[in-house]
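Other chains of the complex are left out, but the ones given are in their true place.
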Amino acid sequence: MNNPQLNKHGELQHLLSTEGLPARIMREILDRAATFLDEADGHEFKKVPLLHGKSVFNVFFENSTRTRTTFEIAAKKLSADVVNLNIGSSSTSKGETLLDTVDNLCAMHADMFVVRHSSSGAAHLIARHVAPEIHVINAGDGRHAHPTQALLDMYTIRHYKKEFHNLRVAIVGDILHSRVARSQIHALTTLGVPEVRVIAPKTLLPTHVEKLGVQVYHDMAQGLKDVDVVMTLRLQNERMQGALLPSAQEFFKYYGLTQERLALARPDAIVMHPGPMNRGVEIDSSVADGPQAVILPQVTFGVAVRMAVMSTLAGNTP
Amino acid sequence: MNNPQLNKHGELQHLLSTEGLPARIMREILDRAATFLDEADGHEFKKVPLLHGKSVFNVFFENSTRTRTTFEIAAKKLSADVVNLNIGSSSTSKGETLLDTVDNLCAMHADMFVVRHSSSGAAHLIARHVAPEIHVINAGDGRHAHPTQALLDMYTIRHYKKEFHNLRVAIVGDILHSRVARSQIHALTTLGVPEVRVIAPKTLLPTHVEKLGVQVYHDMAQGLKDVDVVMTLRLQNERMQGALLPSAQEFFKYYGLTQERLALARPDAIVMHPGPMNRGVEIDSSVADGPQAVILPQVTFGVAVRMAVMSTLAGNTP
């Protein structure tokens, strides 16, 4: 079967999902990302001309200042021209179809689309539709995938743990609604993590989640035991009032990451969160601000990883 | 009488309307636009330094992501600094007058204003008001004019038909409320198209429209007969519920561009639309996606034409 993310040479043509993304390509992206972080200085991304003259369109059908900003920064550091389109308030409200909107943006000679959409599969749909020389990056589609988040998480894990083949990783929280969790699971298993655990109440787990290659825990004490990495998930506000959860307080009581619970993991375990955090809901402030948290380095690595993805794509032709 | 669009040397100082714009200047813009399209590559606009160090302000008193984006892309390809101002939610809501807002933007040393406003005449008012070294481009004012749309339409026609002097062109739809139609009519007649037809119900035609030099048809079969170019117009959503139209379905029944009706035009007729399209209202999907449609090339040519307008203006001094 044809992999819509790869060109005929097996190179990255679009980044849509970590599912089906070869480990080889993931590792190339992580290696390339490292070259953009100036280890000597530590606070600068190098400005490089790799995308000079190219146009990157941030096409956000769903608002997200944080994700949009990291892509914008990444593209500008690569010297691209960046155009931000907040489509929620635009043409689609004028009755134009998604594909007509995309066709129009293609006709303006975009070189790359960064797409966020509330519908699962939107980025795939767009990637299938655009002219072959245009690259599409999925910046989050519905509950489906958020591959650049997963790749920056992999960068973070590799940065602190060096290898994947000897790790126990736990993902904690609302797995059911999380595109982040889905993309993390595929990336972790692809990169050879032998033990990936998910910890959540039954109501916040997809049916048959174990088929993704994970071990299921409903209890934090058991699930966190001896893990090397704890990946917490954001509890979406809209879930907190829903039927699936009694309350945010109740969630914190059973699944919030406290120092006491973190002590069950390995002493050098790292704590990750995709942001924005709900302090006191999925994570206690003492953990979020504690020595094991690598939440802010995740953000920094995220810019480098997005620079790596964009420059990799720009170098590949259909 | 003094032409507010021209400087004392008869060169373009502002682009406000195709009415009164000499054919010589229109042709210069179309010729220059062609130089920005890389015919060899076909997918790149050349990035050129013609506006390096210049500031282009996209001043949109009325929201339009599509038009704003094409101007933004055009300005960035010319290496300008681009500032987007969505004024609807800004100073005017603080009680500042339009001209005070404009004075302030001038004082920030804008080199060029791209203005969209819901009031007819706003761009003229601003052009009369600004310092002589500042150029104004009308990106649509009320029901009055949308000259860059008309010029990109002329580019499209010339691209496919080579000449204007031997054409029959039909403009179909809501002529009454359309700044696009007004600008198209002036451009077509100025460039020497011998037969310009408008096809619309009486309720959607301006009184005395024939004084603009057009032939009036109320019937699609008669109006489309043997034309070389069909220019469809967008039916604004707000008209569809109004007193002037029974319904969108009714409009499509009598004035929608179907394959059957298009067959009445010349076999090599091209179909144009300024976008965004209402499929099934003013145009049938089979026509919009058919071989005679040149709707997406219009968008591409639009970037080149806007680059041409901006670089022409930047080269002229009062």
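Going by the order they are written in, the chains are A and B; count residues from 1 in each one.
Keep in mind that, in the parts below, contacts are C-beta pairs under 8 Å (C-beta built on N, C-alpha and C of every residue); 3 or more make two chains touch, one makes a residue touch a chain.
It should be emphasised that the depicted structure is a prediction, and the values quoted were computed from it without experimental measurement.
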Overall number of sequence copies in the complex as this file defines it, 2 displayed: 3
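Just so it is clear, only the chains that are shown with their structure count from here on.
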Between chain B and chain A, distance of the C-alpha-averaged centres to the nearest whole Å: 41
Interface residues, chain A side, partner chain B - complex: 52-53, 55, 81, 83, 85-87, 89-91, 94-97, 100-101, 103-109, 131, 133
In the complex with chain A, residue positions of chain B that touch it: 43-45, 47, 63, 65-66, 69-70, 72-73, 76-77, 237, 275-279, 296-300, 302-303
